[in-house]
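One protein chain omitted, others in place.
As written, the chains take the letters A and B, and residue 1 is the first residue of each chain.
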Amino acid sequence: MIELSGITKSFNSGKANQFTAVDNVTLVINPKQITVFKGPSGSGKTSLLTMIGCMARPTSGRIFLRGVAAAVPFQQDGVEVVEITSLPERFLNDIRRSTFGFIFQQFNLVKGITVLENVMLPAYPTGEGRADFRARALKLLEQFDIVRLAGQRVELLSGGELQRVAIARALINNPSIIIADEPTAHLDSKLSQEFMTIVGCLKGEGKSVLIASHDPIVFDSLLVDSQVEMRDGAVVNSRSCR
Amino acid sequence: MILQPAALALQLIALLVSLMGIFAGYYGIKILGHWDPASGSEGQLELERRTYLVSTIMSYILSFELMSLFLFIYTADDLHSLFTGAMCAAGTLAVNSFGYPTLILKILNFLLAGVWLIVNHADNRGYDYPLIRVKYRLLNLVVPLLLLESGLLFAYFAGLKPDIITSCCGSLFSHESGSFSGDLASLPHLAMQIAFFSGMAITLASGLFFYLRGRTGYLFSIAVTVTFLIAIASILSFISLYFYELPTHHCPFCLLQKEYGYIGYLLYATLFGGAVTGIGVGVLMPFRKVGSLSSIVPAIQRRLTLVAFVCYLMFTLVTIWKMIFSGLKLVP
Partner (left out) sequence: MKRAVERHLNILEFTLASLLRRKVKNLSLLTMYLLVIFMLASLVFFVTALKREAAMILNDAPDMVVQRLVAGRQDLVPAEYAAEITRIRGVTAVRPRLWGYYYDALNGANYTVMASDDPNTTSDKAAIGAGVAKVRNLAVGDLLPLISYDKAPLMLEIGTIFPSASDLIAADMIVISPRDFHQLFNFPSGQATDLAVSVRNAKELPTVAAKIAVQFPDSRPILKSEILRTYQSVFDWRGGMALLILASSLLSFIIFAWDKATGLSAEERKEIGILKSIGWETSDVLLLKFWEGIVISLTAFLLGVVLAYGHVFFLSAPLFAQVLKGWSVIYPNFKLVPVVNAYQLAVLFFLTVVPYTTATIIPCWRAATIDPDAAMRY
């Protein structure tokens, strides 16, 4: 479970061009569900997800992660809650690496290296043996039916293939929460449907999925468990779809 | 003033180290003044980013200090032919009054930079920046010493004028000389040997005890420091004699030469390595109880203790080995 309490993120504070991307958001996100953040661009969805995903720290407010303690290296046994907003970058990063997997709007794959290397990339700095995560990467490629592309450079792939590589990469460190930012923005309807099918499978495996999207194929999907509607940095509506 | 490639290289390094030190010190002061881990403000985030820069700079300074320490000694040795009467580095360093202070400060700064990095390592493992103030206060102590060292180095090379008659190893460390180094060399062999071996024994025993039981860390650290000084005095007093197999040659630098199988590098590497890690154990002692570090510091200390123990043990073993197999026998 993820709990947000009074989360605010502002940029250029104290200057003339100050603006607040996320304004005092308090929210509870349930585990093992698909939660969609809905709203126009600039409504603060992405900023909120970067803070939940330990990529950025809020200017004020607190975020609690419950039930992910096992993935936090410094945590003492028996403590279930981690408050992530006061942690230094290297600890946030440890949590991010082990707990979250990210799928980006532009897929953000590294050009010039192969599909397999792209999928393995998040595991490089973990200190895990290369052979171990290589085997896992190949298994993921198999799961998404793209093993044949393993040795290919990513520039040569089609949109659907890129998307699957991006999903495989998000899963390489075996995270419990997947965060996807506008994942279908560059996909046609068929591929968007396919994406939702994959997301459904992930949910079936017990992962939590958080998606920022203004695509009806995503937020009207029957798979979605709850919707959070945002506008101007604030949550205007939050409801369960069940 | 001397225009020799190595001298120029050393002055270049001194300049770079000083610049890096000023830079790191400046951000150290800023961090000390504005640090607020509870805040997520942009200013705080920027400071947190700066801590990476300061640590990076300090690790470079440490490695530059270590490398330039040996280059400095080597250069002094290379230059001895320019000075009548100087037979090796010991003579060149005595050409003017800045030589030995530079050397001593170089060693001190190396030890301090090493200790800083140990504290930094411990701090990075705690999730609430537990040692941030300790760390940057220590930094503000190190930086002026780095600058002083560079100043002395420049003064030393500026004051080197070939042909000044200087003392060589033989006279510099002779019994007649009233200088500091001379006093060390004239310490009686037997007393020094007793001091050396008992110092090593206490250090190793307390290290072992601390490693196994986790107690008397301060004792161990103090023993390491005192034994470090005794060991350097011992090199001057009797250890070097066994290696040179000459009853009068007390030079601590010629050990680094090829004629003696570069044994000096092993001796000094183990001695300095042991000193840095052993002092690090003591510096970390007050933080064993700090909340976020309570499980981390003891583990780091155990590892440091092990390194210090192995280093000092090796130093002792090499010394004993040479005392047994040397062609020279010192009869007390």
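Note that in this section contacts are C-beta pairs under 8 Å (C-beta built on N, C-alpha and C of every residue); 3 or more make two chains touch, one makes a residue touch a chain.
Quick caveat: nothing in here was measured; it's all calculated off a predicted structure.
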Residue of A:Lys38, A:Arg97 or A:Lys207 touching the missing chain in the full complex: A:Arg97
Touch criterion as defined above, residue of A:Ser10, A:Gln33 or A:Thr46 at the omitted chain: A:Thr46
Per the touch definition above, residue among B:Ile31, B:Ile57 or B:Leu111 touching the missing chain: B:Ile57
Absent-chain contact - pick from B:Leu12, B:Leu229 or B:Ala299: B:Leu12
Contact footprint on subunit A, counting only the chain that is left out: 46-47, 49-50, 55-56, 89-90, 93, 96-97, 102, 104-106, 108-113, 117, 121-130, 169, 173, 181
Positions on subunit B contacted by the hidden chain, ascending: 2-10, 12-13, 16, 19-20, 49, 52-53, 56-57, 60, 64, 67-68, 70-71, 74, 78, 81-82, 84, 162-163
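As a convention for this text, only the chains that are shown with their structure count from here on.
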Distance between the centres, which are taken as Cα means, of subunit B and subunit A, whole angstrom: 48
Touching residues (chain side subunit B, partner subunit A) in the complex: 37-38, 40-42, 45, 48, 124-125, 127-129, 292, 295-296
Subunit A to subunit B touching residues, read off their complex: 11-13, 57-60, 74, 76, 85-91
